[in-house]
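What you see is the complex with one protein chain gone and the rest in place.
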Amino acid sequence: MSEPKFKIPDSVLSGETADIYFERTREILRKEGLNPEVTMEIFPSHSGILCGIQEVEALLATVLPEKRQVWALSEGDPMERKEVVLRITAHYDSFGLYETAIVGILAHCSGWATAARQCVEAAQGIPIIAFGARHVHPLVAGVMDYSAIVGGCAGCSSIAGAKLAGITASGTMPHALIIIMGDTATATLAFDRHMPGEVPCISLVDTFKDEAEESLIVAEALGGRLNAVRLDTPSERGGVTADLVKEVRARLDLAGFKEVNIFVSGGITPERITHFIENGVPVAGFGVGSYISGAKPIDFTADLHEVEGRPIAKRGRIPGITANPRLKRIM
Amino acid sequence: MSEPKFKIPDSVLSGETADIYFERTREILRKEGLNPEVTMEIFPSHSGILCGIQEVEALLATVLPEKRQVWALSEGDPMERKEVVLRITAHYDSFGLYETAIVGILAHCSGWATAARQCVEAAQGIPIIAFGARHVHPLVAGVMDYSAIVGGCAGCSSIAGAKLAGITASGTMPHALIIIMGDTATATLAFDRHMPGEVPCISLVDTFKDEAEESLIVAEALGGRLNAVRLDTPSERGGVTADLVKEVRARLDLAGFKEVNIFVSGGITPERITHFIENGVPVAGFGVGSYISGAKPIDFTADLHEVEGRPIAKRGRIPGITANPRLKRIM
Amino acid sequence: MSEPKFKIPDSVLSGETADIYFERTREILRKEGLNPEVTMEIFPSHSGILCGIQEVEALLATVLPEKRQVWALSEGDPMERKEVVLRITAHYDSFGLYETAIVGILAHCSGWATAARQCVEAAQGIPIIAFGARHVHPLVAGVMDYSAIVGGCAGCSSIAGAKLAGITASGTMPHALIIIMGDTATATLAFDRHMPGEVPCISLVDTFKDEAEESLIVAEALGGRLNAVRLDTPSERGGVTADLVKEVRARLDLAGFKEVNIFVSGGITPERITHFIENGVPVAGFGVGSYISGAKPIDFTADLHEVEGRPIAKRGRIPGITANPRLKRIM
Amino acid sequence: MSEPKFKIPDSVLSGETADIYFERTREILRKEGLNPEVTMEIFPSHSGILCGIQEVEALLATVLPEKRQVWALSEGDPMERKEVVLRITAHYDSFGLYETAIVGILAHCSGWATAARQCVEAAQGIPIIAFGARHVHPLVAGVMDYSAIVGGCAGCSSIAGAKLAGITASGTMPHALIIIMGDTATATLAFDRHMPGEVPCISLVDTFKDEAEESLIVAEALGGRLNAVRLDTPSERGGVTADLVKEVRARLDLAGFKEVNIFVSGGITPERITHFIENGVPVAGFGVGSYISGAKPIDFTADLHEVEGRPIAKRGRIPGITANPRLKRIM
Amino acid sequence: MSEPKFKIPDSVLSGETADIYFERTREILRKEGLNPEVTMEIFPSHSGILCGIQEVEALLATVLPEKRQVWALSEGDPMERKEVVLRITAHYDSFGLYETAIVGILAHCSGWATAARQCVEAAQGIPIIAFGARHVHPLVAGVMDYSAIVGGCAGCSSIAGAKLAGITASGTMPHALIIIMGDTATATLAFDRHMPGEVPCISLVDTFKDEAEESLIVAEALGGRLNAVRLDTPSERGGVTADLVKEVRARLDLAGFKEVNIFVSGGITPERITHFIENGVPVAGFGVGSYISGAKPIDFTADLHEVEGRPIAKRGRIPGITANPRLKRIM
Partner (left out) sequence: MSEPKFKIPDSVLSGETADIYFERTREILRKEGLNPEVTMEIFPSHSGILCGIQEVEALLATVLPEKRQVWALSEGDPMERKEVVLRITAHYDSFGLYETAIVGILAHCSGWATAARQCVEAAQGIPIIAFGARHVHPLVAGVMDYSAIVGGCAGCSSIAGAKLAGITASGTMPHALIIIMGDTATATLAFDRHMPGEVPCISLVDTFKDEAEESLIVAEALGGRLNAVRLDTPSERGGVTADLVKEVRARLDLAGFKEVNIFVSGGITPERITHFIENGVPVAGFGVGSYISGAKPIDFTADLHEVEGRPIAKRGRIPGITANPRLKRIM
């Protein structure tokens, strides 16, 4: 994946997205004439996959003065609970206001990337596609999908996320297309007719008929041009079971469609992925939605550990620089 | 709270934040010359507090043609699992692309508002302040805090959220101010000196000393001008316990500072609020962070139920308009 | 239901089905010249519904001499744990050999009747049909279904059971009929054509197609002559869910088939019946299989409490007649 | 054990024990003139020990025409969940009516055999005797005990079961004998006097006195002719504990009766057997009752997989022959 | 019960049983010339029954100077978690050394009394006899049994405990007497012969024979002079069950010994007492051993709350006198 280019929006740079007490702190310290050089250390409350550090770097590059030192782990690195992942030394006035944004970016993105990684590890090589844009506010749909890619997903559904990650978005067809066209085979033929060759033809086969029956109808209608079917059975119909996938596979094979793949989506979690894997279910890819997009953020804490070179810390923390040989200087 | 004015960003209007299959569907249907009038119904996967509907209304007002009908519940309404909260009748081409954004806004905002409501109900009248901006990506810090206000919070920490909700942001002081000024009393005196009269003087009393000792030192330093202390004891020191608040209260009272209030923050959840309430702990307000900001989105589903006036639905759903007398026509 | 006539098979009367030590005991006592008048009391290890007592009565009537007293509760009576349900006073040689058969009949039949009663109570008036003949040895298929009727079932699937209970057996159609005829509508039309008028036309609608789709196809093919559909979705397809029944109901209603009922079968238990009832699911009847037919027998114990009029008992039991005013003299 | 000879009763051959819909299906298909050659496959819902297949073979040998193929696993074979254990290819009219009986025999017998096997494996070589005839209907007492022998039991108590299995039934003496004779030693002496030499003299020692006391009294009365004692302490007296057996063993040894064995019965399960084994309790044999006889049947399913040579199957199953190299052709 | 007279042993008065740091503190304060008047408050860590306060009062009466105030709850009072049960105001040197003894007496005695009360409440009027002297060091056997009486027990087994409580000790006979005399009836006759009339004749009936058998033998041997039997079946024989007591009762009644009572002992807990009560078991008294004698002490804490009249307290406690209107001045 190519290098993302994060642009920091004005609402962040203006301090509007900050906790108000940082704005007040800036005002008080300015009136007191205080602007010491400080060292801030940032660490997570749980272990996981670090994500968002590139966007934070873009923010820091914008606001920090020339005299600064920034040390960090890299995008996608594993991190331990309480491990320092970012250390900033600079005059406080230049970046104190952005503490809310810095820890917020890391919290949200690392939460998503960590959940994605859990799915990827469970899948043992079978690709995971992030399908969760529909469960988050559109302002973060892109950065959520980007984080999922950092966590190891092979693709994502949102155009914005794919752009950030430097890949092409993935997608089959929504139920709406089939309902409007009135029939799954008709809709799939239209898809095949109008989409460019590089878009794989994957049909969604649970809209009107039994999945196995529909799979055969579509495969026959498309001839050799059907790449895959996607099973997305709703919970009202029992969801997608291991037995269902095996049966669809067997019926496709019996009818001579061995080359048609099967994708599975709908309520997928690492536990269910493991269940499919352990039962030897022939899945070509999993679409994962809210397990990734609804992952709880991993809270980060920012602490001052030095002021003008003197070790200091609040109660509960240890004064002075915390050694972490994994950190690399990035600025 | 005044009426928020939501502005839909270009990235949403352009379809960039959409799942790519909606863009492809638009292209296919246009090439097929299909643009039927359809009715889409949207419902949540769990019960809770509906939030985000005003932002969705702003989006629909921008994109829908004159010929349309939109029915909805109102911002902040309670909603049942699977209850239809929004029904749109219009030509599909005008809004199909925005399905991802519509359900994403509702999912994320309703998740936050519902979690806020749980805290508010547990607190039985004691105000809840949303402090969670630091745990979400800054692009949604404002809309998260706005949702918390919709859920019943009395205030929030981010400037952006307060602006959306038409109130003033709340905040005391961060540990950084105290660490830089070297002493809690000194920092609180500076706060009192430079902040306008309408900002209440609330001191954070767990930075360097025992909370009870620090409370008395600050109260004495400020004389009658200290409004409250905030206890935010880190988990490394056992967190804020019911006994601690009672003791600080008793020691303040013994020293004649009966008018100084006590705010509590740090890992607050509805269960912990209930524990404080049941033990008669004298808390003036709770600051709640990740319980609200890290709430799991409440997934919403959008289904077509009519095409050109004919009832239709995918398997697992019931064709035709779903009766819901609570819906009001908003467009 | 009419009075069953139980015929005791030769294998029972010859003592072949007995535990061998009862045969040996008969031989020893005869050689010792002992044949006292004894009183035997029989009680269950758990509470439940008493069943099998009519068959036991038929056995006793065959083997007991004129000089005898038999007291018992009635077929279908509720019984408490350790309550005496049968008391026999007669010379031991006449019936000692049949202890195995007597307690075996009561154990097996009461187990089935008790499980049936649990379903019936959960269903709150909706009829329960016993479908479990296929899970027991055919030698007891009839007596199992008879016991289910004693427990409150409205019907049963085996011809033998129905005969014992004096009713007509119930049944729709097996998957085999549909598979052989190749199509559900075709099979249902044949059923309608060849079955006499008093057999209700109930179609099994999960063989080849989605249940809702198939229900509409069959209802249309049969015109007004379809009495009901039966949903029996296999676990590989998620089983029959509450939502599925509601949807089939709605789709039948939308198409004008309000008079077509819905029967549900497949893994039905009292818990699942309660779940359907509590969710207001419009079910016309439940088919229950292994919950009834696989019910654990309720073990019964037979103890001698008097020998030649003297109270006696083994350790752990109380000598002499155990008072139970609910017992009626039947012989 | 010798080869059992199963005789199929008329009530089965006449179809009386069948589900009525199979009788109706036969009538409909005959009226439609349909009698295709079909392939039926039968598989269990859980893993276990296959039993009943010899009786099913006897049934099929009676009813199938010359043109048929039958493949099966053998009596007593282990089987996996969903593994095909029986495959029949023949014209449907010849055997369709017997589906209820076929799966019923396999379900009930395999349930018993599997429970027996669990006891046998727990006992690590110590013999298990099936004592459960008293908990089932006498019509199946024999086939139940036969199934227990197939599962690995060393003996059974019913004469009918022993006959089917080609062995001699096992048994000690019932409490009734002792109560009638008034004294355990007297009863045991009578037993010894009248029983032929090949019946081992085993006394039941919990009727009137403490088990240890009674064991010594009987051993002394019988001199060297006592083979064993059986402990069957009722739950009202705490059941048989590991410590009790050890003490009886020690007291017999102290009195010089080292050759007298100890049998244990009463509420025995695999867990309790394991407990005895792990505590090194010197047990010569376990009598197991309702754990085996009350075992839940293992439900079997019969599916058509071919009609006139064409692969077919209902939803949830895979059309065509299911490969299973373990099957052997038996007809 | 009469008023106990506690005598404080020299080892306590000399400070030998104290924690050494109190001895060191006395030395340091004396060398510093410090001996302020202080107020100490003492409270328990759990709710329960206060016991030991009379012994503590005896200690304080011995060591405190004339100028002192002591407030306390009374022996046997219920107390809440953290409720002040004792407040001492006096010069520190006079009593500081005894803090270990004061809280130790209250902790151990209140633990025993509280456990006794739980049994008494479960028994709903049936007398409880404390039998636990054999599970504690003999130095505290008396004070343990005294505490059990304070908690509500009707009697105790140790002579020392009975003396402290002003009652007569209770007891039947040990197994040793029966084993030495060789027979339960013989031993009971000897007991009856040599014990004065006011000692009730209660026989222990589980030594050599079945309890029911032995009860009848002893009752017949004693004629009308047997007061009761005690069942103490060891766990190796399943312990005393509800059914056993009912059976012994029935057999005694059948034999005309309605006036012979039944006492139960062996592993008795409040839960088992409740089980007997709920099953209507005719028990005349329960002997309770290790549930009472092995009760965990209820830890007490002693805190200084005033020094020379000034409120003070360590962190975690509230300075100054803690109001408790239930306290009465006792010195």
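Going in written order, the chains are labelled A, B, C, D and E, and every chain counts its residues from 1.
Definition applied: a contact is a pair of C-beta atoms (placed from the backbone, for glycine too) under 8 Å apart; a residue touches a chain by one contact, two chains touch by 3 or more.
As the structure is a computational prediction, the values presented were derived from the model and not from experiment.
Peer 1: I'm checking contacts with the chain that's been left out. Which of D:L59, D:A212, D:I273 or D:A295 qualifies?
Peer 2: Checking the options D:L59, D:A212, D:I273 or D:A295, the one contacting the hidden chain is D:A212.
Peer 1: May I ask you to list the residues on chain A that touch the chain which is not drawn?
Peer 2: Output for chain A: 311, 315-320.
Peer 1: So which bits of chain B touch the chain we can't see?
Peer 2: These residues touch the chain not displayed: 208-210, 213, 233, 235-239, 241, 243-244, 247.
Peer 1: Determine and list the chain D residues touching the chain excluded from the picture.
Peer 2: 210, 212-213, 243-244, 246-247, 250-251, 254
One rule holds in what follows: only the chains that are shown with their structure count from here on.
Peer 1: Given the two chain pairs A-D and A-B, which is bridged by the higher number of C-beta pairs in contact?
Peer 2: Looking at contacts between chains, A-B has the larger number.
Peer 1: Between C-E, A-C or D-E, which repeats the contact pattern of B-C in over half of its pairs?
Peer 2: Overlap exceeds half of the contact pairs only for C-E.
Peer 1: Any idea how many Å lie between the Cα centroids of chain A and chain E?
Peer 2: 64
Peer 1: State, to the nearest whole Å, the distance from the C-alpha centre of chain B to the C-alpha centre of chain E.
Peer 2: 57
Peer 1: For chain A, which residues are shared contacts with two or more other chains?
Peer 2: 208-210, 213, 233, 235-237, 243-244, 247
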